[in-house]
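All protein chains but one are shown at their positions in the complex.
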Amino acid sequence: MAFDRKLKYGMVGGGPGAFIGGVHRMVAALDQKIELVAGAFSSSPEKSRQQGAELLLDPKRVYGTFQEMAEKEAGLPDGERIDFVSIVTPNHMHFAPAKAFLEAGFHVVCDKPMTTTVEEAEELCRLVGKHQAVFALTHNYTGYPLVKQARDFLRDGRLGRIRKVVVEYPQGWLSTPLDAEGMKQAEWRTDPARAGVSSCMGDLGSHAENLARYITGLEIEELCADMTTFVPGRRLEDDANVLIHYKGGARGILYASQISPGEENNLRIRVYGEAGALEWHQENPNYLHVRYLDRPSEVYTRGSGYLGEAAKAFTRIPTGHPEGYLEAFANIYRAAGNTMVARITGGKPAALDLDFPTVQDGAVGVSFIHKTVESGRKGGWVKAAYTPPA
Amino acid sequence: MAFDRKLKYGMVGGGPGAFIGGVHRMVAALDQKIELVAGAFSSSPEKSRQQGAELLLDPKRVYGTFQEMAEKEAGLPDGERIDFVSIVTPNHMHFAPAKAFLEAGFHVVCDKPMTTTVEEAEELCRLVGKHQAVFALTHNYTGYPLVKQARDFLRDGRLGRIRKVVVEYPQGWLSTPLDAEGMKQAEWRTDPARAGVSSCMGDLGSHAENLARYITGLEIEELCADMTTFVPGRRLEDDANVLIHYKGGARGILYASQISPGEENNLRIRVYGEAGALEWHQENPNYLHVRYLDRPSEVYTRGSGYLGEAAKAFTRIPTGHPEGYLEAFANIYRAAGNTMVARITGGKPAALDLDFPTVQDGAVGVSFIHKTVESGRKGGWVKAAYTPPA
Amino acid sequence: MAFDRKLKYGMVGGGPGAFIGGVHRMVAALDQKIELVAGAFSSSPEKSRQQGAELLLDPKRVYGTFQEMAEKEAGLPDGERIDFVSIVTPNHMHFAPAKAFLEAGFHVVCDKPMTTTVEEAEELCRLVGKHQAVFALTHNYTGYPLVKQARDFLRDGRLGRIRKVVVEYPQGWLSTPLDAEGMKQAEWRTDPARAGVSSCMGDLGSHAENLARYITGLEIEELCADMTTFVPGRRLEDDANVLIHYKGGARGILYASQISPGEENNLRIRVYGEAGALEWHQENPNYLHVRYLDRPSEVYTRGSGYLGEAAKAFTRIPTGHPEGYLEAFANIYRAAGNTMVARITGGKPAALDLDFPTVQDGAVGVSFIHKTVESGRKGGWVKAAYTPPA
Partner (left out) sequence: MAFDRKLKYGMVGGGPGAFIGGVHRMVAALDQKIELVAGAFSSSPEKSRQQGAELLLDPKRVYGTFQEMAEKEAGLPDGERIDFVSIVTPNHMHFAPAKAFLEAGFHVVCDKPMTTTVEEAEELCRLVGKHQAVFALTHNYTGYPLVKQARDFLRDGRLGRIRKVVVEYPQGWLSTPLDAEGMKQAEWRTDPARAGVSSCMGDLGSHAENLARYITGLEIEELCADMTTFVPGRRLEDDANVLIHYKGGARGILYASQISPGEENNLRIRVYGEAGALEWHQENPNYLHVRYLDRPSEVYTRGSGYLGEAAKAFTRIPTGHPEGYLEAFANIYRAAGNTMVARITGGKPAALDLDFPTVQDGAVGVSFIHKTVESGRKGGWVKAAYTPPA
């Protein structure tokens, strides 16, 4: 990233008590090329100020609303104003700030799922195209180096044509009615007004869908979902099991759960081809298991010299010293940031720098969530092919 | 087992080149209480003789047909004739010998799936009842000590009411058309005339169904199956994914596969209750993982003093010295054998001795296989509740 | 094993309450080629009779003493008398029966460590040579198929010249003074009169030494041992850590422990060569890990088609269905039994049939135990090269 200053960004959301905002700030800081300089951290101006003070920001750049931030930052001189915004609010508050900042000429990093409706998702696709903005959606699991290696192994053909995908993302933390007991993270995720049509599929299943699509390149043709709400009083599903028909004949199982005690963030994927298979596990992400029909299975280790270009490019420390969630998440910022610098400096981003989830990925995810809800309501298979606006 | 002689048995099937027959013979021998004395090992009398000679059997008790064996053994004096028969033929050849030996007054050990039709399965249920025979179906995976412990943990309530079951049994050995290349084990398993309506579900899925039912006690109400044949020219499905609604509201995912390269016999079950969960893995069967909402997870080890009565009763060697497939399989013979001795000596079998899969378990399994085929053909959910004849 | 009858054997030891006797009986029975027909199961004739009755033996062949058994069996006609004896008594009672049965013309299977003194070990070497007997020492861990594969990988040179060996065998069951509380298995193992000069090294360390030597072929030149007795009142060491200089320059660490809580039978070996390394773990014995300087590591699975001849020959069931301790132990009986049949029938044993631990292995083990005790007492390095009588 040849650039004579750090990228500057502002944050929407991420106030006191939030979780993912702090993650975005850590991962943006890690490589020391991106600097937080502004924020509208909360719908409460008081809380926004409090958060800004804790972050040692210039109080003039801590705003009461995202609209104010978009407008005032746009009016700052070049080199002083932010280059991009990070939107880390609950789902229902992604669309409006994304639209506002795109229209004000900023690049955008946005948390997932991108929007609560397909219509909003498609409008964002159009806005990104119109403004030629960089838009990165933080489906952070594709930032893991060995996820990139898995994708490359499927592309290079060594495992043959894909026949079956099994991807799962169970959690257990919503096994009890935390949402009814005032726990903030649980409340909004199970509230249709803030989470959208789905809780479990929106929060977890969309990551699983994105991971499977990133690694395999397969597109869904039909799906059959079984959506269940186990915890009494909860208004959205907390468990979701999906059978999938991919275009071209591959089959899939995708499931997500919030009521599986003892499961933490057990995102795991297995892909079976005609000649071999691979398995990757988010909770132990520095290893990629590759298996064959008639040879010993192999374990690939992050940081090793025998890995491919992408796996190497997104690695910070040598093999055997584990990288984790934050480093993978930071890779979304690294790639998107490099692409922004290229745009700002009039250069062309390197191919590896374009390796981050886009606004189109976001639209596919939102469509997927809605299709699972539709299937669950109907009780059977539904057509689910979807192509987002370019 | 207080009995002044060894139990004697004969075998139907298990001739040269067979696989499971040799397993039955090893596990029957392990505890030194059961003796092979007769056999109709092949539909070819010559091969039957050859097998009998290799097993050092008295040639007079090596028969050309199972009918001959049933008849002649029945005519031998008490203490000399066999006590039971083990039927280890391909699926389509279970029913006829089972019927013949039951009618000739013998107890039966039979391989799974029990029959190729529900009608035959139900007839066996009635015959077993009529003749008051001991009938053991070798769903061998329930013989593992920690599978018994898992069942007991779910019964004793520590994990709360069950919400979700995920059981899987992938294999990869049929990824290529071995069946078209003359490989005997592959041929009959994919031949509708010998395997019945299903290959993958019959061979593997029925084990998964039995394991889940044994551990959880849950009964299936509805299911939705996705059955696929991947290998060109194959006549039965080689991959099967099933969503399940259990009676009482629990949800399930059950899948089996023969085209998952690198998977060997990766039967694995996870059961999630309201308060905790457990996981067991056939390929590393000496450990049972128990997880909770708010406590460190636990690993239970086979052979440990803190285990329950059933897990202890079906263990042969101390903790840390792994037991495997044969010992678990032998537990079916041990329990059924003890029950036979009780019947023969007029005693009452101990509760633990009744811990083996019965003819009713077999009928449930056959019904399940047929329901998955029906659902797969229809493309959606089907009612699948089934109660076998007592 | 072309032989027209089963091999017959008698047992010395293995009476009520014993552990390893029952193991020997199970593993001898597993392949249905070896039959228990006689025994002197206890120093108490009453207990010997009781054990014989439980095993359904002919009471005439249940003896009060091993001397009586050796003498009377020797007098029985060919085809009726035993072919070999299995000695499963505590350590101090291996030598006398081994000598008696060798001199009476029988083959011998003997538990380890072979004797309590080097002199006795060497006398057995000479007796075996003199009587041209088959003598198998049950260092059972070398019976695991993947241990054989590990040996073959080191022989075939793919891992380069060996530089370092780390072998460990921790247990925890003697962490408390069970021996002072009347627990039979603990009592004799910590009693110098019955166990010999060492408890931990004799019981566990000798297995580790044998395993390392079997796999690597390396011979010990010098060693430095740290022997500790942690449990108050215990008379022999319950923890032993050893540094090793092998001939040719390789280095080793070998340790054993009886006071490591939570460790069961955690025998594990890692061997590092110039070009690669391997690791095998007794508690999960169906996998062999092979690692390289610049390639992904590999996992070899028992039962796979890509394994070598020895690993295949000593495997009973397909890959993914775990084999365990009993099957590995049974491989000692299988190999030694086949060699006995060759001797009896005047044939030549196949190379694979000679793959069992010999009387010379036993002598090397006894010497090793004594050298560690000597080093521990001295507090430093001692010369430990040893060559047993041929």
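Think of it as A, B and C in the order they're written, each chain with its own count starting at 1.
Note that a residue touches a chain if its C-beta (ideal position, glycine included) is under 8 Å from a C-beta of that chain, and two chains touch if they have at least 3 such contacts.
For clarity, every value in this text was computed on a predicted model and none was experimentally measured.
Asks: What are the shown chains in contact with the chain that isn't displayed?
Replies: Its contacts among the visible chains are A, B, C.
Asks: With the full complex in mind, choose from A:E46, A:E80, A:E119 or A:E283 the residue touching the hidden chain.
Replies: Of the candidates A:E46, A:E80, A:E119 or A:E283, A:E283 is in touch with the missing chain.
Asks: Which listed residue (A:V12, A:L36 or A:L288) would be found touching the missing chain in the intact complex?
Replies: Checking each option in A:V12, A:L36 or A:L288, the one touching the absent chain turns out to be A:L36.
Asks: Touching the hidden chain in the full complex, which residues of subunit A are there? Just list them.
Replies: Considering the whole complex, subunit A reaches the absent chain at 4-6, 19, 22-23, 25-26, 29-32, 36, 55-56, 171, 263-266, 282-286, 301, 303, 316-327.
Asks: For subunit B, which positions touch the chain that isn't shown here?
Replies: Its contact residues with the unshown chain are 290, 294-301, 304-306.
Asks: Please give every residue of subunit C in contact with the chain that is not shown.
Replies: 159, 163-164, 166, 168, 170, 172, 175-176, 224, 226, 228, 230, 239, 241, 243, 245, 249, 251, 253, 255, 257, 259-263, 270, 272-277, 290-293, 297, 379-381
As a working rule, only the chains that are shown with their structure count from here on.
Asks: Any idea how many Å lie between the Cα centroids of subunit A and subunit C?
Replies: 56
Asks: Taking each chain's centre as the mean position of its Cα atoms, how many Å separate subunit B from subunit C?
Replies: 35
Asks: Could you please state the distance in Å, as a whole number, between where the Cα atoms of subunit A are centred and where those of subunit B are centred?
Replies: Averaging C-alpha atoms per chain gives centres 44 Å apart.
Asks: Could you list which residues of subunit B touch at least two other chains?
Replies: 263
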